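The complex is shown incomplete by one protein chain, all other protein chains being positioned as in the whole.
== chain A ==
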Amino acid sequence: MTAIDWLVIAAGASAVSWVLWYFFAAERVGAVATLAPASTGTSTGTSTGTSTGTSGSGAVQAQQATITVKGGYSPAVVRVKAGRPVRLAFDRQETSGCSEEVVFADFGIRRYLPAHEQTVVEVTPPVPGTYAFTCGMGMLRGKLVAE
């Protein structure tokens, strides 16, 4: 084999490694929204475009987050308190058929997301754990991390 062949093999191996790392192992920086309990009914925006907060005054009643749907979920990871209702507003900013549905398999929920609209999905994680949400075909992925 010539140097060209070895070069091509090295480039191919690097490319495969990078693809697998990027899609499966890379840290998704800036994609985590933490929903801390709050004592007021206001919403606070974050740099990731996620609004967090509670509804109601006094005790925490509802945990909320807005998730932008455009080629994936932003944020893709939402941290919440277990045992409390969570309102997730999916803001779909595209018409791609791939993202037209969101599925919470653990809760038996499959919801159609109209393009350029917000669709609210309400779930209550019963116990701490990670609850995945995906597109209708399971290729776009997000996580609800209940603590």
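Note that a contact is a pair of C-beta atoms (placed from the backbone, for glycine too) under 8 Å apart; a residue touches a chain by one contact, two chains touch by 3 or more; residues count from 1.
Convention: contacts and distances are computed from a predicted model.
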UniProt lists the protein of the undisplayed chain, choosing from "(Fe-S)-binding protein", "P-type Cu(2+) transporter", "bacterial luciferase" or "Glycolate oxidase subunit glcE", as "P-type Cu(2+) transporter"
Residues on chain A facing the left-out chain by the touch rule are 1-2, 4-5, 8-9, 11-13, 15-16, 19-20, 22-24, 26, 28, 41, 55-59, 61-62, 70-74, 76, 85, 87, 94-98, 100-101, 103, 105, 107-112, 114-115, 122, 134, 136-141
